[in-house]
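Structure incoming, see below.
The excerpt is restricted to a subset of chains, each kept in its original location.
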Amino acid sequence: AAAGAGLVSRSALAGDPLITEVQDWNRYLGDSVQAAPYGKPSEFEAHVVRRDVEWLTASPESSVNFTPLHELDGIITPNGLCFERHHGGVAQINPADHRLMIHGLVDKPLVFTMEDLKRFPRENRVYFLECAANSGMEWRGAQLNGCQYTHGMIHCVVYTGVPLKYLLNEAGVKTSGKWLLAEGADASAMTRSIPMEKALDDCLVAFKMNGEALRPEQGYPVRLVVPGWEGNMWVKWLRRLEVGDQPWEQREETSKYTDLLANGKARRFTWVMDVKSVITSPSPQAPVAHGKGPLVISGVAWSGNGTVQRVDVSIDGGRNWKTARIDGPSLSKAMHRFYLDIDWDGSPLLLQSRAMDEQGFVQPTKNELRLARGDNSIYHNNGIQTWHVKADGTVENVEVA
Amino acid sequence: AGSADTAKTFGLGRPAEADEIAAWDIDVRPDGTGLPEGSGTVAEGEVLFTDNCATCHGDFGEGAGRWPVLAGGQDTLKEDRPEKTIGSYWPYLSTVYDYVRRAMPYGNARSLSDDEVYALTAYLLYLNDVVTDEEFKLSKENFTGIHLPNEANFIADDRMAEAHNANKGDPCMTNCMAEPARITMHARVLDVTPGAGDDETSGGSVD
């Protein structure tokens, strides 16, 4: 054969050798269709991973890692990158060995297998799940340089599951049944009290995320979906639902997930996740590499109250705002993606985004939150985030006044 | 063949047996619902705590390293770095019994007997100065008579009343600040790449 005959001259040509020379991937066969029965990302995307912050917790089995929001786009979080939060490690459960019990103030206490659950009518819904502690480390002030860490305790996927009301109806909730205790099968036996009104409204008992089975770290084989409400309530490895007439005041709704105010009082049962947004690019982990000119400012917004109606973006630290373009599906209690396409003049920016939801709630400043609640709250920090984009394109987490 | 209908039942699942319910139904409520028969003393609890809990939580519940602090912190809730413990923060004793029984000791959950949990709960009351007698015996019978100091300080969710939520309406779009914005604070943790650089920090913790 005449291999290379045409190449000798080519390599002498003007222009980018990546174009003028035949590259290996344009000549030799790549991997076959048998190489990856279950596919994975390119080796060039190895940096796109969940990351934890070791000093945050005493034990990595009761800890959190964070979604790399700065690397993602659109409104769907890929399953492999959904942040993890668990209190006794990831339970590995054979679905054949899993049971879901409903008891308490019901006519007929019942036990379901996974097969049983899959015989009820199903629904598919896109919902964000945000940990109430998301941005909690930022309560006292700018601390972490990267939206993965400041805002990465959130993900948004499509759930397939059975409306919880069908299961409750099957057992027959007594009229005295006003609260529901949901319990997990993991080593923390996670429990939360949920008011019956919410349970009968839009909760799902979900076995799939983004089309495939739930991931183990998200509660495989089955989890509770509590749309718009704090992630801790979305009990994973769901094994038990008890109907009662009062809340249980479990550890996760007393010691934790209560909001200490300046006056020493603490709010309890703060369930709804408030309207919130963050610019994901540029951000500290996603600096501007290309200098001045066209710049895509991109971010996500969400609200536990329903859809996001509008997102405004400021490039001067909140003095002036422009309404961003919300792109892609706008679904209730789901992430929304927004963009502001600007022509950057190369001077430093103080980037902020401010979301407004369908009920008219507007994302507050961090100072407004501190004024209302003091400095000792941890949860429900939905304050406006500021990124300082410097002339060299690097970005820092700052606060402004 | 028919379509789905919210009102109808499907005849799916099987009846739960009483022993099955009993095996899983270990939750305890503030009104005492769910408390098992049994009892345990502060003194018994001290031994159990030293053997099973102190490596992480410290001999006196003060917390070893970054493991949770269980005692102390009274009167810190309005201070700069509040210490939230059973004695300083938790509203109900039932939560202690319930949580220790379901989740502790960490790494070997469900290994304690009901009496042992009574004893440990008694000892945690003692470490938090709620009881002072080492011979105090906590039991199903006297349980609901004990109240934790901070119970009255829990209030309902009133976020809606906060100024920024109460005044809905179109937010300001232009010249919203008198002066140009100035930076008041820089991130304290400069290197966020785990493993690269200095991971130690004075920062807070996540709950």
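Letters A and B mark the chains as written, and numbering starts fresh at 1 in each.
The definition used in the following text is that a contact is a pair of C-beta atoms (placed from the backbone, for glycine too) under 8 Å apart; a residue touches a chain by one contact, two chains touch by 3 or more.
This one's a predicted model, so the numbers in the text were calculated from it and none came from an experiment.
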item: Protein chain multiplicities, whole structure file; value: A x2, B x2
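By definition in this document, only the chains that are shown with their structure count from here on.
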item: Between chain B and chain A, distance of the C-alpha-averaged centres to the nearest whole Å; value: 24
item: Partner chain A, residues of chain B touching it in the complex; value: 4, 6-7, 9-10, 12-16, 20-21, 24-25, 27-31, 33, 56, 65-68, 77-78, 80, 82, 84, 86, 89-92, 94-95, 98-99, 102-103, 106-107, 109-110, 153-159, 162-165, 168-169, 171-177, 180-194, 199-201, 203-207
item: Residues of chain A that touch chain B when the two form their complex; value: 51-59, 61-64, 87-88, 101-103, 108-112, 116, 119-121, 133, 136-137, 139-146, 148-149, 163, 165-166, 169-172, 181, 183, 187-189, 191, 239-240, 242, 244, 246, 248-251, 254-258, 260, 262-271, 274, 284-285, 312, 316-321, 350, 354, 356, 359-362, 364-365, 368-369, 371-373, 375-376, 378-380, 388, 396-401
